[in-house]
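With one protein chain removed, the remaining protein chains of the complex are shown where they sit.
All chains are identified by letter, namely A and B, in their written order; residue positions are counted from 1 within each chain.
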Amino acid sequence: MKPPEPARARPGETCTVTFDGRTLTVLPGRTVAAALWAAGVTAWRSTRGTGRPRGVFCGIGVCFDCLVTVNGRPNQRACLVPVRPGDVIRTQEGTGRDDD
Amino acid sequence: MTERPRLAVVGAGPAGVAGALAAAARGVRVILVDAGEQAGGQFYRQPAPALGARRPRLPDHRWRTWERLRDGLDRHRSAGRLIHLTDHHVWCVQRESGEPGTAEGAPAGRGSTAGGFTVHALRGPAQEEGVTVRADAVLLATGGYEQVLPFAGWTLPGVVTAGGAQAMLKGGLVLPGGTAVVAGTGPLLLPVATGLAAAGARVAALVESASPGALLRRAPALAAQPGKLAEGAGYAARLLRHGVRTLTGYTVVAAHGTDRLEAVTVAALDRDGRLRPGGARRIPCDTLAVGHGMLPHTDLAETLGCTLSGTAVRVDAEQRTDVPGVWAAGEATGIGGAALALAEGHIAGRSAAARLHGTAPDPRRWAAAARARTRLREFATALDAVYAPPAGWPDRVPDDVVVCRCEEVTAGQMRAATGSLGAGDLRTVKLLTRAGMGWCQGRVCAPAVAGLTGCPLDPGRRPFARPVPIGVLADLPEADRTDLPEAD
């Protein structure tokens, strides 16, 4: 289901980022979380214990559920980090770091 | 000493901005340190400028209040009386143990003289670069965050806090899906439901666990707040206009879905907060915005050694903590809303200015703010009594529900820690189960762990108010005094 765009926005230029290799058109100024929500994506992390999907929960940087890997940097809070043109966003698995 | 004293204000929500303005207007150099890209905090959260929105969704009188505050900030900033450090995430405030060279920061009659303070922050959204700021006194206006009590399925994507849904809507102008249920308890649910509906979501239900009876019993205290009642009535009218069904005396017992939310089950509660037999119904939705009230951010205060009262920072009539040179205002000193935060922040700023100039403040000068504070605190107490989470909630959490979202600790594991392993407080439950050891350091799960295990909810000790890169710690300046950004 495509979420409706709230009425008052008069957005400027759009740009593109990728999410798990898929190109998304987003509004700069939005957080990574807002950009992913707008694209219909609600999960971008799998937990390190049971591999369950997670996305935004608290939305204000407190809960760390929305951790995501942006441009190779793991553990970024999607609800805080603004999206920038060309960002490479990846679903974060577990700790977000390779074993070696 | 010719240089004007410096007050660091941590947090640029209503309390911090009001405090910063009051102090800056009285000859104090103010450094406003805030995590946001723009001032406003959670309440006056603004859409990012690039999104081209005209203004946040607020009732008109609130918007005018915010315009006044924002203009005040601009004025003091351009006059060189105030520095606003945006995107600075404070992880610790330390009292300098050094020589009492700034004794004017010491509140009179409070025993020892105050040294200065060092505010440690991380700059930028990635929070990788350390910054330190020195000040003679500190106003902690760190705000609060939402409490959510667990239920089956609450970790599914699509389940968000009510405040989170609101933040995403205010700041990002975005909705998580097409059909929402707003649930839990508390005064935040109404504006969230109307906000979602106005933004184009279908709000399938507003589910409030407080019973209509509880609201009625507190009617006298609530009626003493005509402004608040009118606001509530306004929200109710808007809900009606959007055709939002309101279920009072109901609670969410489960969220359903495999990899994302598909529906919730809500059930009717009896007077004792127990489930009424046969009162369950399933509501399809792709978003659940849920909240059970707020908790204060007290980490910085606790590390400074401020005494807490329950889960909030204890302050006196001037908003002073019991650590000389440290003031606190807003939700950090007890949840009460933006109007109360403005009054408290204003009093704190005036008190701090007077004390920093070495004079005793005259409380008659802020009598109006003090009256508003008294009235709004009474109102907050009345709201607390109405919007308490339903009594039986812990019994309804099955053993297999993940309660610590970070470390994936289940309710059953927590019950076993107190049942057979000898835990009797939150710290021991944490040690024996890892509940609260993860990224959020128990901020989210602590109230739930307390309820499930019967341990008292203590605010916990978090010397790092947020995660800090080891490199930033390793590079801390030897002497805790460094760069002060210059205003001009």
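Here is the rule we use: a residue touches a chain if its C-beta (ideal position, glycine included) is under 8 Å from a C-beta of that chain, and two chains touch if they have at least 3 such contacts.
Heads up, the rule we're going with is that contacts and distances are computed from a predicted model.
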Chain not present in the shown complex, as UniProt names it (candidates "Tryptophan synthase beta chain", "Oxidoreductase", "Urea ABC transporter permease subunit UrtC" or "Class F sortase"): "Oxidoreductase"
Residue in contact with the excluded chain [from B:R274, B:H357 or B:R427]: B:R427
Chain B residues touching the omitted chain (full complex): 92, 94, 120, 128, 303, 305, 407, 417, 420-425, 427-428, 431-432, 434, 437-439, 441, 461-464, 467-471, 473-474, 476, 480
For chain A, residues in touch with the removed chain: 48, 75, 94-95, 97-100
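The working rule: only the chains that are shown with their structure count from here on.
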Chain B - residues contacting chain A, complex: 35, 37, 42, 47-55, 57, 125-126, 145-146, 155, 157-161, 163-169, 171-179, 199-201, 259-260, 286, 402, 405-408, 438-440, 443-444
Complex contacts: residues of chain A adjacent to chain B: 1-12, 27-31, 33-35, 37-38, 42-43, 47-50, 52-65, 67, 73, 75-76, 79-82
